[in-house]
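Below is one structure, written out as structure tokens, with a few remarks after it.
One protein chain is absent from this view; the other protein chains keep their places.
Naming follows writing order (A and B), and every chain is counted from residue 1.
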Amino acid sequence: MDRIQQIYNDEKLLKKLQEDQNLTIEDVLENEMVINMGPQHPATHGVLRLVLRLDGETVVGIVPELGYLHRGYEKMAENMSHIEFIPHTDRLDYTGTMCNNVGYVLAVEKLAGIEAPKRAQYIRMIVSELSRIAAHMVAIGTFAMDVGAVTMVMWTFREREKVNSIFDRIAGARFTTSYTRIGGVASDIDDQAFAEIKQFLAELEPALVEMDKLLLSNRIFIQRLEGIGILPKEDAIALGVTGPNLRASGVEYDVRRAKPYLFYNEIDFKIPTFSQGDCLARYFQRGDEVRESIKILYQCLDKIPQGEVIANNPKKVLSHKTEIYSKMEELIHDFMIINFGINPPIGDTYLSVENPKGELGFYIVSNGSGQPWKLKIHSPSFCNLQAVSQLCKGAMVSDVVAIIGSLDPVMGEADK
Amino acid sequence: MGLEAVLQKDGFLTTTIDAIVAWSRKSSVWPMPMGISCCAIEMIAAADPKYDIARFGSEVMRFSPRQSDLMIVAGTVTYKMAQVVRRIYDQMPEPKWVIAMGACTSSGGMYRSYSVVQGIDQFLPVDVYTAGCPPRPENLLNALMTIQDKIGKTKARDFQNRSLAELEHSQN
Partner (left out) sequence: MNTKELIVEKIKEKFGESVEEVSDFRDDLCITIKKDQIVNLGKYLKEDPDLQFIMCKDVTAIDWATRKKRFTTVYHIYSFKLNYALRLKSNIDDNPPTIETVSFVWQSANWYERETWDMYGIKFINHPDLRRMYMPEGFEYHPLRKDFPVLGIPGSLPLPFKAE
């Protein structure tokens, strides 16, 4: 009450107030409006903040603001040994954790010149494909939820739970696995886990058909996505978009094929692409990639050889715990590696792998000591987000939600 | 023991106002999922068919702070985000509770770095801390049950005799 009285006593304020009241309806409609979306918004997948400039309901300009989850990975990596950083890679793209683990150890192995045994490489392939399925499940589920189909998220998380329980058996954690080691993997996969994977794959295929049925017989879903947020091929390349989003725009680029790592060159799989480049194409793209992953997994399960899962290279690779506890020499090596690191030669390498979100690269500079001098994470979500401002220009406010859902950024990775 | 068991007996029951208010409050805690990073995925997992948070009356996840009375802070809180978290907490109506889910929110966790707040209790009153990185969904449900115990012990007038200034402060 006091404040109102104050305003009435103050002539300047009163005049301003009266001026404001003189606004007509037309004036209001002509004005542009700035709206803040996020960082706490259910559709921004974490803590992305967008500032929209609206003309009526059309988006005139959009500025993404990042950094709400900037955790300082690159700085921390410079202050820990290469092995210590493995658990941190889990939390980069926390929907598809195993792929990050695999990418990081491959980068360190390339730098240090270590090669993992064949069985370990096959296991890495199996877990990264499982992880890709889990990540795409989250992507599809939350995307559908963003445009209004809430049932989907229950169904996809049901499938994802199965992957999580497989990881629980293999690695001992549901999704922050830290399963890979430099020179191999932490433990072998037992027969029951293989059986579980087979059962999961057998159940997944009909589930995918069901999901497609639910969504594609829904007119609202199709109409909200078709022709929305079109990303032409040239723009996608210029903006540095990678992964499913790039392939949905018609560029057949997949690191697994372009620069094969692990044993992807021994596996027969297709790279699905779509030419439309709209939100619907990005939805189909993810579904097709899950189907390809199922194919890859079946082949891996057939082809996986017997043998060791960790390289025998005592100066660089940690031995198995039972040996460390029972043999003197192994104990000494373990002590040296843990305390002083693996000391890769001086130089720098870049290695990228195909992650569920796109191309994840690690650029490591070594000065010969046990800690990386610099470690740069090239995160796919970061590049994909760069396309947001172009895609949203001219779209409606409700399309912004669909576009972000279809690009599927994970902020843990985009903000690092 | 459900309500039906009591109702079938003689048609009336004697209780105190405090007990019935606390009972109804604790059986429908509406969480505000402050999902920031990895822990948010486990929080969604707690709501999925396997763990089913609906058994505890908390399936109504409200993304609007005005409609919720429990804030689950799930994920690493950076200094930049801290301002936002505090602001959303301030917007929630009284009475309100906070769960700090995961190592990051409780103590900074594995991120001892320049941009991460080393524990959200530096700027928020926390009721229950949940251990784990991430805590399994069972652990989150356990935290929820602990909160329910805590709410069960409150009295209705606990939240009444706050001064006007305090209330105004909490609503701005």
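What we mean here is this: a residue touches a chain if its C-beta (ideal position, glycine included) is under 8 Å from a C-beta of that chain, and two chains touch if they have at least 3 such contacts.
What you see is a predicted model; the values in this text were computed from it and never measured.
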Check your understanding: Which shown chains does the hidden chain touch?
Key -> A, B
Check your understanding: Which listed residue, B:Thr15, B:Ser28 or B:Gln83, touches the chain dropped from view?
Key -> B:Gln83
**Study point:** Residue among B:Val29, B:Ala74, B:Val117 or B:Leu141 that touches the chain left out of view
**Key:** B:Val117
Check your understanding: In terms of residues, what is the contact footprint of the unshown chain on chain B?
Key -> 79-80, 82-83, 85-87, 112-115, 117, 122-125, 169-170
Point to revise | Interface with the unshown chain - residue positions in chain A | key: 66-67, 70, 72, 74-76, 79, 110-111, 113, 237-240, 251, 253, 258-259, 347-350, 352, 359, 361, 363, 365, 373-374, 376, 378, 382-383, 386, 415-416
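Rule of thumb we're sticking to: only the chains that are shown with their structure count from here on.
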Point to revise | CA centroid of chain A to CA centroid of chain B, Å | key: 29
Revision key, fill the gap. Counting only contacts in the complex, chain B reaches chain A at residues 34-38, 40-42, 44-45, 48-50, 63, 75-76, 78, 80-81, 84, 88, 110-116, 133-134, 136
Check your understanding: Which chain A residues qualify as touching chain B in the complex?
Key -> 39-42, 46-47, 67-72, 75-76, 87-88, 90-91, 94-95, 138, 153-154, 157-158, 160-161, 164, 174-176, 411-412
